[in-house]
Each structure stands twice: as structure tokens, then as C-alpha cells.
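Only one protein chain is missing from this complex, and each of the others stays in its spot.
For clarity, chains are labelled A, B and C in written order, and residue numbers in each chain start from 1.
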Amino acid sequence: MTPILPAGIRSLTFSLDETGTPFLILFAFLWTISALYAFATTPAGERARLFAYFVPSALGGVTVALAGDAISFYLCFALMAIPAWGLITHARTAEARRAGTIYLTLTAIGEALLLAALVIMAVEADSLALPVLAEAIGTSPLRDITVALLLASIGLKIGTLPASGVLPLSYTYTPAGAASALAGASAKVGALAMLRLLPAGVMPEEWSYAVMALGMATAFLAAILGTLTTTPRAVLGYSSASQMGLILVAAGVSLTSAEAAPLAYGAIVAFSLHHGLAKSALVLGDDVVSRLTGRARTAALAALALPALALVGAPLTSGFVAKYALKDAVHALHGTVPEAVYALLPWTAIGTAALMLRYFVLTRERTAETHVSPRVPVALWSLVLAAVALVVWMWPAHWNVHAIESALSLSSMWTALWPGLIAVAGWMALRYAPRGARRLNGIVPPGDVLLGLAAAVRAADRWLAGRSRSGGVTARGERADIAPALRATERSAVAWTAASTLFVLLVLLLVALSTR
Amino acid sequence: MNVLAQLPGLLVVVPLAGAAISFVAGRRRAPHVALATALTVLALAVALAVHVLDDGPFRYQVGGWGAPLGIDLVADGAAALFLVLTAIVGLVVTLYATAYFRTDDETAYGHGLFWTLWLFMWTSLNALFLTGDVFNVYVCLELVGISAVTLVTIGGGAEALRAGARYLFASMLGAMTYLLGVALLYAATGQLDMDVLRTTLVADTTAATGLALMIAALVLKTALVPAHFWLPAAHGSAPSPVSAVLSSLVVKGSYFVILRLMLDVMPADYLPGVEIVLGVLGSAAIVWGSVQALLQTRIKQLVAYSTVAQIGYLFLVFPLARHGADVLTLALTGVLVHALSHGLAKAGLFLGAGSLMTRFGHDRIADMGGAVRSAPALTFGVALAGVTMMGLPPSGGFGAKWLLVSAALASGEWWWAAVLVTGGLLAAAYMFRLLSVLLKDTPTELHASKGDARTEWLPLALALGAVLLVLAIPLVSNLAAASNVLIHAGVTP
Amino acid sequence: MGDRRRFPALLPLLASGGVLAFVGRAVLALPPAANGLAVEMRDGAKASGIKNVVTAVLLDFRGYDTLLEIAVLMLATVAVLSLREDPAALSRRIAGRAGPVLGALTRTLAPLMIIVAGHLVWVGSSEPGGAFQGGAVLGAAGILLVLSGYAQPAWAGQRIVRWVLTVGLLAFIGVALYPMFGGGSLLQYPAESRKSLILFIEILLTLSIGASILSLFLASASATAGGERP
Partner (left out) sequence: MSTYLVYTAGGVLLYALGTYGLLAKRHLIHKVISANFMGSGVFLILIGLGNRSPEGGPDPVPQAMVLTGIVVTVALTALGLAIVKRYYTATGLDNLDDEPSAGGDR
């Protein structure tokens, strides 16, 4: 028989291909930097606890780029995602623990969905090799359900609506070093999954339009939510969700059009590289700033402008190239929806710019926290900054030569600049806004609807446990309670006469069936 | 003596001799006898597994007569797997028990007779996994039953005695039903050897009635819903090392016989519809057991109901087996991996629960907050065992789920896959309920003096084994390929 | 809260009726003549040299069953010993020797029973009899001796009694293992010593079975007189 059977460790295949290479470089670089950073900034007594989770997570996070078959991909994916819980809850505060629980629950659901999709694909393809999987599912009758499962799972990973809260939750309470890895690399595994698993050019147009619309909605809504939160990390989390929405747009393009797929894939890779580095620099940035004083602090704040501008997509930055690649990909499609998306794309930069302003303001307010020598953090941070600045020039040009060329033209400079200007203008205008509008500031806790969902689950749990919400006088009897009924059913089912009679009846059933 | 050829016989006689010697050795020396026996049996079991992997399954003629005159033992891949599982869990439980049963009270814990009873149980499990004779199965089942019932009551509390009495009567009902089945089967066929039966069985009302009775009796011994009525009380109120053995090994013994009767001895569709009933009951067990686990307030009751649920998975192989050799291979490997990973994880969970109970001095889950602070390795072990229960990767439970889901999808009967996924989510729910309490950061007062390094680290070791099992899946699948079920189904190894 | 009130009493009756019907049908479906393994066993017994076919089946062909059966008996004894409440309970209730009539009867019967037990074992290979029958008589003799005050009930569970209890099983294991060193399999008695080995096992088994039955009786004595709750 064909090996849909996981023969285990021997059948795990790891190989490096064209898609994997940029991701491998990105993941290895970011996980290394963040490991060093975390080591330097974590008190000696807490290191063991942090790295017990960090090491497996990093191991999975780097090797996932090399995974060549469904099992190894899934294993690495899970190995990275599950121990990350320990990084999120490292602070051991109630909020951190709640964030960790939500993260772990969503991760478990995401893993289950991915597993379901992979199993269907493996059975349909009668193979485990990743390229074969994606190809086979395109012609399978189970195509729609499989792609939906994949998108749902990836969506949970990259924080698409309505799970936009997952990224802010996972950055906010995590120690800076680890957070930079989660911000820079973790969600990019979702992007890698898109490249590896989604079939190209096989889905109906409506399907991909829906995906693109969802991506755009995420891009805009996450930006709005982000400007209303109160910590720099949460802002960065929403910014990531917003950017990941754009990646989803590219995935939507590739789903329906085989011709546009290479362009879309180029855009996904470009976005991943660019966003991974820039976001990592920003996450480390607010920690570095908080460790500095005086002139060094001012210089660091100024240096933050580099990754911020890159994210907004300013000319000559990696963000510009990435956005250009995305526009090209969308442009290759024809129809009302793609054209609308194409027209709206530049406007997403306003949101990003607003987020960056908000981040800058919040970071500037942060007070110096530790007296640990900032030398090592600053050095590591500079390395990431250098990577952000240089990556655009080391771009493998064949992906999108056009984008790099036009980055230098005047008109494109303008298209890249006006959203930023609008954001600055809006920010200035906000100073004169009525007090009511300013009160909106900070109304979004990191995690938004997920927190509400978690509260609902806890309430349901309490209800199931048959406990009253108040803990005081119980309201038992007023409300139909299912738990006592279930308990009573089991009690009477295990009472001797009932149970043994039931067994003898089962005997009779089996005999009757057998001797038909 | 050619030890390799004698392994099946030795695997029964060595623990039996250990049991006899431990009885005359006295309470002080009995633990040493048990440990020495455990190590020997582990070596023998591993040697048997290696031998089967190298040379394939073989038969062992006790007394040199051979079937149908004498009794044959059958050493195939599946049997070797269960023997190794039993030996590993057995060794760990023996080590744990040396710390758990330390008491100076002469009358406590069955007058120090735990070791003898436990070695008898080990003997009977090994004999059950190896036997190829349907009447010999009856004798083995009674050995298992008597030792299990007694071990449940060894603590001596009223609750344990009540659970033991229920277990005893369930055991009697099952034994009589099984023996009646054997009587009818023998009257119809004139044969008792499974292999002879496999080649000679023809459609016949009496033989079918006999086999149906035997299957039903084994279902009762395996505690498949709705015949699970004796399990939660027995597994929940026994001393923890006993609970671990009961949940992780004893129910597997009777299950293994069902597996052989249904998939190896009987031709396909010999008992039409029974495989569907077993699959449906398995699904019901997964859901009902998990829901009840979710409702429990005492830790060992929760773990016991989790066993009710996990047993359900084992029965999904029967409806899937109708779909050809490929699906059968997947499903059989899946249930074998599940049996192994559940065996290790559940033993770890029960031992962990036992250690927690000793330290807290009670068994209420709600009041176990803060365990992570004072017993981190213990809590970590319980959490890891939970990972396998939920089927999260990377763990043995995950490997089992993967294989079973693949089999369900390949068979086209996707609803079994839906049951598997639901079961995983429900397991996550009840494990999180437990873990959320244990991981609370509240200060606690524990009976630290009673803690022994063994009771803290052994559960973790078992749980780690269950997680790392995912790496041993190729080995398991090779052993599955060397099992008579697959060989007789025409799957070339 | 009894399940009797909640559970309709008719259902167990129906279930047992169903058992009667189905098993009855299965029995009636059998042909009136069938050999089973009778012919093979008889031929095999001729080859093995044991005249009583049932003994040949029990101790030779299916000797493995019997080995495990001895294990069951010893296990049950250990189990009941582990459940005993108060080892000294029976001693308190049997104070002193029995009266003259019972005493005289015991003095006559007990040696006779021991001889009968020995005889039962000896004839086991050719006629009905054997270790179990002998052991049962031996055990009964022991009970008689204890109840009439000639033996101490507190002996149950003592080291020497433990040895007697175990010696049958240990001997059986030894004999079962012995052929392995000659290249045979478990319980494959060498042809020349088959009969003497079986007799050897039977004698020691008789002792152990007798001790088992006696221990089962002694260990289940009540903690308090009359078996009432304290």
C-alpha cells in the first residue's frame, strides 16, 4: 500500500527548496536574535523556565521551513505553537495566564482544523509529500471543505477576523526577546502554510473574492482596533493582524488564478520577509527605549522611524516593494471585487501609519525600567535594524523586478507618501477633537472579542459545573440545569440491577444479530 | 535451553514463580522479589518483540502436543506489543508501589500481600496475551478477575469493598457468560484452538451464539459502555498503583481477545452487524465517558471516566475493518498505538493522581490549587499525560488519532472521524478543567514529608514515554504488520 | 434510593427468559451426535501411557490449564488471606479441646481421611480421583482438626503454612520448567519419567490444595462472635 501511513521518524522528510529558503533564513535569524536578546534581558533565575519553552518552540519554528511532508510540517507547526504558551504566560500574571489560555485554546482548535485538512489531503493524494498534497486537493470532490479548513486554521494563526485579537494577546505579556520571535516569525508560519498547502488557480472566483474581502476587512478593522489600545505591544499586535490581512488578500488571488499565482506568491514571501524583520525591530525597539535614558533614548526613538516607515511602505523601504508586489498580483485579476481591492489597497497604509504614530507616542512615554546594561540589547537591536534597511537591496530580484525599479520613480513616491501624510494630519486634528472622541482612547483591551468569548466559555463552564455564578445563594431550580440530570442518568445506569440487565440485553442483541 | 524459542512459556512461568516466591518470602523481602521479577519479565518481553520482528510470529506448543490436542501459545506482533507495554508499566508500577505501600501497620494493605496478588495479575495478563485456546482464555480471565477484584479491596475502606463487590459480581457474570459461550462453541465445532477454529469455522447457529456470548462477556470485562458500570467505582477507589494497572492494562487484556476473535478467528461478517454495534458503542463510550469525566469533582473518578471514554476508541477498529486490507492496516495500527499510548499515559495519570492525593490528603479537584508550586514535576507529568489524552501533537495519542482518522476517511465512513475529533475536544475540556486548578498559583499546604522522589518522578516518566511514543510508531507499525490479524488478512509484511 | 424501586422488576425476568430462549435454541440446533475431540484424546492418552483419559487431559494435554488453575486456587487463598479482618478471631472462639464424643470421632476420622486422600491421589492415573479430590478430603480433615481443638487456627498465614500452600505450585512450576533444559517446551514431560513426574506433582498438589481449603476456611472467620457488626 502507499504510505499514507506515517512510518514515523523515518518517513519524515526535510529538504530545502526555493520557497523554504527565504523563510528558513528569516526564521533562523529572528529566533537566534531573540534567543540572545531573551538570554541577555531575563534574570538568571528565570532563564531556565523561559528557555524550557523557548528552545522547543524555536526548534519547531525553524525546522518548519524545511518540512517536506505533511507529518513533519504538522509536527514542526505544533512544536512551535504549543510551547509558545509558556512564553506568553511567563510573566505569571492573571492577564498573562488568561492570554495564554485563550492562545492555547485557539491553537488547539487551529491544530485540529489543520490536522483534519492534512488528513483529507493525504488520503486524497495517497501521499504525504507537500507539493503532491496541494495539487491533488485541487481536483478532489472534497476541495471546498479542505480549503475552508486550511484557511480557518491559517486564519487563527495569522489573526484574521474575527480572531484578530490573537496576535495582540500573544505579544503583549511575553518578555521582549521572545515576543520579537513571536511577532517576527510565528505568524509567518501561517504565510508559509499558504504557500505550501493552498492549491493555486482551482477555486471559483466568488470564493477567492470572499477571501480577499475578508483580508481587506481585517487590514482596516485591525488598524482601527489597534489605535484604540494602550500598550505599544498591543498596537504592534494589531498592526501585524492588519498586515496579515494583506497577505490573505494575496492568498485569495492565488486561489483562483493560476496566472497570477506566481505574483501572489512573490507578494506573500515579500510581505513575510519585510514584515517579519520590521515587526521584530519594533517589538525590540520599545524594550530598548525603555532601558535607555538621555541622548541615547532620543537616538533610539529616532531609529524606530526606520522600521515604522518600512511598515507604512515608504519609498526605498522593504515595505514599499512588498506592497508593490501585492498590487501587481491583485492587478492581474479582472472584475469588480479585485478592482475595488486594488483601489482600496493604498488606503490601508493610512491605518498602518496611524498605528505607527500611536506606537511611537506610547513608546516615548515608557519609563526606564531596569538598570541592566543596555549594551547587548542595543547591539542586537541594531543588527535587526540593519537587516530591515538592507533586506530590500538583497531582494532576489527575479520575484518582481518591476517593483524595485518603480520604487525609484517620482509618482510612486507620491503614492507611497500620501497615506502617511493623511495619518499625520489626522493625528494633529485629533488634538482638537471633542473630549468624547478622545475618551475612546484605550477602550480596546488586547484580545478584543476573544476576551468576551473566553468569559462566555467560563460562564458556560460554571453553568455546566452546576455552580451558581454569585457563589452566594444558589439559583438552582430556577434554571434548567443539565449537569444534575447527566449525573442522575449515570447513577441509575450503573445501579446494579439496571446495569446488569442492560448487559444481558446487550448479550441478547449480539446473539440475535449473529444468528439472523 | 534455547531461550528465544522458550520465550512465550517463560513469560508466563517466570512471573508465576515470582508470585509463589513472593508469598513465602515474607513482607520484607517480597518487594525485592517483585522488582527482580519485573526486570526479568521486561527483558523477556523485549526479547520476544525483537524475535517476532526478526522472524515473524510463531506458535509455542505447551507440553509438546500441539493443537488440537494440547494448548498452543501464539506469539505475534500484537501480543508482543501488549507484553512489552505490560512489562514497562509493570516495572514502573512496581517501583512506585515500593514507595506507596510503605507502612508499619501489620494489617494494612492486605497484610502485605499486594506483591503476590500483583505478580499473579501480571502472570495472568501475560498468559492472556499469549494464549491461543478459547478455554484457556477463561482460566486466564478468572485469574485476572480474582486478582483485580482483590487488589481493589486491598485498601480495606468501605467504598473500596463496595466497589470490589460490584466488580466481583460483574466479573462472575462475565465469566459465566464466557464459559457458556465456550461450551456452545465447542459443542458445535469440537475445537478450542483459535487457529484451528479460524480454518474450520462454518456458518452455524450454535457456534455463532457461542461466539456472540463470548464477545459480549469480553465487552463486559473491557467495560465498554453500557457495560462500564463496574469500572469507575473500582478504578476510582482502588489504591493508586492498582488503579494504574487496572486502567492501563487489565481492560486491554480482554480487549485483546475480542480483537483476535473478531478480526482473526472469525471470517468477515461471521457475526453480521456486531462490528457496527461495537463501533456505535465505542462512539457512545467516547462521548458519554468524557461528559461524565467533565462532571466529576474527585480526581480519580475523573481519570476513571476518562478510561471509559478512551476504551471507546479501541472499538472503532471493528466497523473500519470491513473496508479492505489497507484500511484495516491503518485502523489496527491506530488502535495498537492508542492502546500503548493510553496505557502509558493513563498509568502516569493514575500514579500522578495518587501522589497528589497523598500530598493534599484528600481527592477533591477543587481544592488542589497550587500543586504546580510544590510539586512541579508531578504537575508537569499530569499535564503531559493530558497532552496524550487529548491527542495533541507530538504525542503517541496524536499518532493514534492520525491513523484512525486516516482509516475512517479512507473507508469513506467519515462519521467515525467526526467522533474521533469530538473525543479529542471533550478530552481537552476535562483535562483543562483539572489542569487549570493544578496550575493555579495559590500557596498550598502539602504533606511534604510523605512525598518521595519516586512518587513524583515516575508519573512524569510514564507520561514522557507516552509522548515520545510518536517516535516509535514505525516500530509499532512493523509489529502490527507481524500480527496474525494482518497476516491472515493477506497484508504482506 | 434503591434501584429496585426505580427499576421495573419485569426486565430482569424478561432478560433471563431471553437467555433461556436463545441458549435453548442454540442447543436444539445441534446435531444429536458429535465426537468433539474424544477420539484424538483417547488415541493421545494411549500414547502418553496414562490410563485415565480425563487425568491425561487434565495433567498432560491441557496441563497448562491445570497449572493456571492451581494458580487460581492459590491466588484465591492469598486473596482471602489479604481480606481477613482479625487473624486471632477464630482462636478466641475455639477454647480448648472438643468433648469426648467429638474428640474420639476426630481421632478416628482424621487419620482415615488422610489415608483416603493418599489413596485418591494414587488411583488418579487410572480411575477417577486425583489431587483435587485428595486435597479436598485432606482440607476437610484439617478443618475437623481445627474445630475440635487439635490444631491451632492461628496457624493460617504463618510461614510454615505458607510454604505448604505454595509447595504444590512451586513443584508444578519446577516440573513444567524442567523439560525446557532438554530442548522440549513447557510441560513437555520426557516419555520415560512422565508417570512419576505426574505422580510427584499430584502428591505435592494434594498437600497445597488441602492447605488452601483449610486456609480459606480459617481466614474467613469473623472478627466478632456470631458475625455481628461491632
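As a convention for this text, a residue touches a chain if its C-beta (ideal position, glycine included) is under 8 Å from a C-beta of that chain, and two chains touch if they have at least 3 such contacts.
Please read all numbers here as calculations on a predicted model, not as lab measurements.
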Chains on display which the left-out chain touches in the complete complex: A, B, C
Touching residue (missing chain; options C:V80, C:A117, C:I173 or C:A211): C:V80
Chain B, residues in touch with the chain not shown (by the definition above): 135, 138-139, 142, 145-146, 149-150, 153, 156-158, 161-162, 164-166, 168-169, 171-173, 175-176, 179-180, 182-184, 186-187, 192
Chain A residues touching the omitted chain (full complex): 495-497, 500-501, 504
Where the unshown chain meets chain C, residue by residue: 1-4, 9, 12-13, 15-17, 19-20, 23-24, 27, 30-39, 41-42, 45, 53-54, 56-58, 62, 65-66, 69, 72-73, 75-77, 79-80, 83-85, 132, 216, 219-220, 222-223, 227, 229-230
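Simple rule for what comes next: only the chains that are shown with their structure count from here on.
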Most central chain, judged by mean C-alpha position against the global CA mean: B
Chain whose mean Cα position lies farthest from chain C: A
Gap in Å, rounded to a whole number, between the CA centres of chain C and chain A: 70
Separation of mean Cα positions, chain B and chain A [Å, integer]: 41
Where chain B touches two or more other chains, by residue: 205, 209
Multi-chain contact sites of chain C, meaning residues that touch two or more partners: 22, 25-26
Contacting residues of chain A [partner chain B, same complex]: 1, 4-11, 71, 74-75, 78-79, 82, 92, 101, 108, 111-112, 115-116, 119-120, 122-123, 461, 464-465, 483, 486-487, 490, 493-496, 499-500, 502-503, 506-507, 509-511, 513-516
Contacting residues of chain C [partner chain A, same complex]: 3-4, 6-7, 11-12, 15-16, 18-19, 22, 25-26
Sites on chain C touched by chain B in the complex: 22-23, 25-27, 29-30, 34-37, 40-41, 44, 60-65, 67-69, 71-72, 74-76, 78-79, 81-84, 157, 159, 162-163, 165-166, 169-170, 173, 176-177, 179-181, 183-189
